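All protein chains but one are shown in place.
Here the chain labels run A, B and C in written order, and each chain numbers its own residues starting at 1.
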Amino acid sequence: MRNYESEADKYFARDLTQRERAIFEGAITLGALYHQFIGVPVSRDPRILEALKSCMEACMSLQPYKEKVEVKIRSDMITGEKKHPFDYETLKGKHLDVKVTSKYGGARAVLRMRYIPELDYTLMYVESITEEPSE
Amino acid sequence: MRNYESEADKYFARDLTQRERAIFEGAITLGALYHQFIGVPVSRDPRILEALKSCMEACMSLQPYKEKVEVKIRSDMITGEKKHPFDYETLKGKHLDVKVTSKYGGARAVLRMRYIPELDYTLMYVESITEEPSE
Amino acid sequence: MRNYESEADKYFARDLTQRERAIFEGAITLGALYHQFIGVPVSRDPRILEALKSCMEACMSLQPYKEKVEVKIRSDMITGEKKHPFDYETLKGKHLDVKVTSKYGGARAVLRMRYIPELDYTLMYVESITEEPSE
Partner (left out) sequence: MRNYESEADKYFARDLTQRERAIFEGAITLGALYHQFIGVPVSRDPRILEALKSCMEACMSLQPYKEKVEVKIRSDMITGEKKHPFDYETLKGKHLDVKVTSKYGGARAVLRMRYIPELDYTLMYVESITEEPSE
């Protein structure tokens, strides 16, 4: 049977560690999620936020080597209530708190994206990396 | 109480009809939906397609003067089954069959977007417009 | 020779006027431009803003029945100067002032998108429509 994983691995630098690969795969998903979904119309309605969260988690988990994608939408930072036609917002980085867990071989990386008020910036960062004896 | 609708109306051409306004509002949503969601990772998994559909319908309905946004995702045109890490696709126009119903005053427009094989193009078009005596 | 235009026209409602079609085509581009480009990294650097403006104008003009797409980016509303790694912004609706001119048959529609402070909303609207005797 064809081994797509080892075919893809041939393109990667020889000296790449499993930790580095896990970080690489997770970081792609952080950048992808932000730039795919920023701009989506949102309001405070919990059903709408739940639908958006489910979509982001389900779809972004399809990317390679994802173990888990967890999205919290900060409804406290959304003011739109659809009381009139223009009373809604579009999704911004500050609305998101995302945790991506990626796994490659024995390495697992937990990556995060959330708004940091002191920096006035939606920071993407590596929260932790763990290694287990690879199979 | 503040009337946001009439405040916004002041920016529109004086001679615009209600039919034209309904078409205008609906067409924005067709263009917006395509360019917001094209590129989202998808597979044939019905739970993933359902999550994406629900998100598109819920979020895009927030745009002004939308009565209904209905999305069908053509899973028959999606081959990814996630049997290996790279076995998924990204959403394309040909996967979508969208119906947007917009209403302004007494005019209701039904707009559509779907892939037309003969044109090899994801066509956006006006399916029908109806008018009732405006309130 | 194949007439793609009349093939596409068959999908449109019989009673659609040329004015309505011109508005429809232009409105698609307003919605598309916003939801395609919102989230792009930007700073006050004029070369960056010029590159973004040129791209938006050139690419969005490819959509059907566009006569002209004109984009102004409000650099006065952008604060990022790249004095440190996080000193930039992502494109938002309030940064944009867009004019789309669409033409179908003898009808020409001028559509606009810009931030309206009183509404705290990036409004898309029909600025004017003109008709000449159709060819």
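By definition in this document, a contact is a pair of C-beta atoms (placed from the backbone, for glycine too) under 8 Å apart; a residue touches a chain by one contact, two chains touch by 3 or more.
Remember, predicted model here, so these are calculated numbers, not experimental data.
Enquirer: From the touch rule at the top of the page, work out which displayed chains the omitted chain touches.
Expert: So, spelled out: the chain left out of view touches A, B, C.
Enquirer: May I ask which residue of C:Val42, C:Val98 or C:Met124 touches the chain that does not appear here?
Expert: Only one listed residue reaches the unshown chain, and that is C:Val42.
Enquirer: Residue-wise, where is subunit C in contact with the chain that is not depicted?
Expert: Residues of subunit C in contact with the hidden chain: 4-5, 8, 36, 39-43, 47-48, 51-52, 54-60, 62-65, 80, 82, 84-88.
Enquirer: What is the set of subunit A residues that contact the non-displayed chain in the whole complex?
Expert: 4, 7-8, 11-13, 15-16, 19-21, 23-36, 111-112, 116, 118-119, 121, 123-129
Enquirer: Considering the whole complex, not just the chains shown, which residues of subunit B touch the missing one?
Expert: 34-35, 38-39, 86, 90, 92-93, 119, 121, 123
The criterion applied here is as follows: only the chains that are shown with their structure count from here on.
Enquirer: Need the most distant chain from subunit B, centre defined as the mean of C-alpha atoms.
Expert: Chain centre farthest from subunit B's centre: A.
Enquirer: If you average the CA atoms of subunit B and of subunit C, how far apart do the two points sit, in angstrom?
Expert: The computed centroid separation for subunit B versus subunit C comes out at 17 Å.
Enquirer: Provide the C-alpha centroid distance between subunit A and subunit C, rounded to the nearest whole angstrom.
Expert: Those two chain centres are 30 Å apart.
Enquirer: On subunit C, where are the residues touching two or more other chains?
Expert: Where subunit C meets two or more other chains at a single residue, that happens at 34-35, 119, 121, 123.
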